[in-house]
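The complex is shown incomplete by one protein chain, all other protein chains being positioned as in the whole.
On to chain A.
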Amino acid sequence: MSTVSSARPAGALYWPVQARRNIGVRSLFLVVLAFLIAYGFLFPGLFSASGFAKFTQSWFPLALVAMAQAILMLTGGISLAIGPTVSLGAVIAATTMAGPLGVTGGAAAVALTGLGIGAATGFIVVRLRLPAIVVTLAGSFIIGGAALLILPRPGGAIPEWLSDLLAGDTPTAFVLLVAIVLLWKLYLATPLGLSLYAAGENPVGAYRSGVPVDAARVAAYAISGLLSTGAGLFVAAQTGSGDPVIGAAFTLNSIAAAVLGGIGFLGGQGTMRGALAGSLLLSLMISVMFFLGFTPVAQYVAQGLIIIGAVAIPQFRKVQ
């Protein structure tokens, strides 16, 4: 549990606060480091420029959806519509970018769709007081249906230069990720960002203390939608085309990454760096299994087992 944003980081307080937030995720960082070293030994290609670029590219969409899920879970919400939202982002990118709108217009359409879907979901959950899990489950049908309407079967196109830029031999994905993390830091310093943890940890207390609880939660949903469709754009750039069901696996993986990273289901517990480390761990696991020649089916089985194990073991130790 983190005593978060108790005050604006006033110089001397900043680093102790940051260090305290690391306590819960320190062992996770060690595990990720161990996995990274093992991965580096198994596949020395990681340390070349293009190897690093490829590695971060396989991690990037997972990192985005993990952040999208984590920001909701921090406010006490959850989304089961992350996967379809990723698909929708991908098909919008694939149908607009090669057309008259161009790359800028297409990217704007993707971003606006994500923000709009997120804000609408947030409004329904927060203002109409419907349970988030059911709203997003129903929403996953609506969003998935919209993706099917836009592109009934895989197709569309992404301009080649954009694919090369995002998913070529340059570490653009890594640079983007660093930029997004910096933006997240900035967001946490705004009034809405400061309210995020308070709204999740103790909504009633926060509301009575004058925290804009509802606004913080709706904003969290909007940002989550933006991150999800952004991941969709990236996936479309990776494959060079759109696919209305390409995001399906991201719903479970986003929750798994956030929970591996120590984000609690009750709101207000956990840190974004934990969620990012969780997504990195998951991504490493998937790549290692791929390289070791696991069939996709065996990957399913192993992934299910590993997630339960990774979530259960720390809990088990706490109980004893």
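In the analysis below, a contact is a pair of C-beta atoms (placed from the backbone, for glycine too) under 8 Å apart; a residue touches a chain by one contact, two chains touch by 3 or more; residues count from 1.
Convention: contacts and distances are computed from a predicted model.
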Per UniProt record, name of the chain withheld from view ["Phosphate transport ATP-binding protein PstB", "Sugar ABC transporter, permease protein", "Calcium:proton antiporter" or "Na(+)-translocating NADH-quinone reductase subunit C"]: "Sugar ABC transporter, permease protein"
Contact partner of the left-out chain, one of A:Val17, A:Leu36 or A:Leu252: A:Leu252
Hidden partner chain, touching residue among A:Val32, A:Ala98, A:Ile124 or A:Ala237: A:Ile124
Sole residue of A:Val17, A:Val31 or A:Leu137 that reaches the chain not shown, by the stated touch rule: A:Leu137
Hidden partner interface residues of chain A, rising order: 78, 124, 128-131, 133-135, 137-149, 152, 203-204, 207-208, 252, 255-256, 259, 265, 297-301, 303-305, 307-308, 311-312, 315-316, 318-319
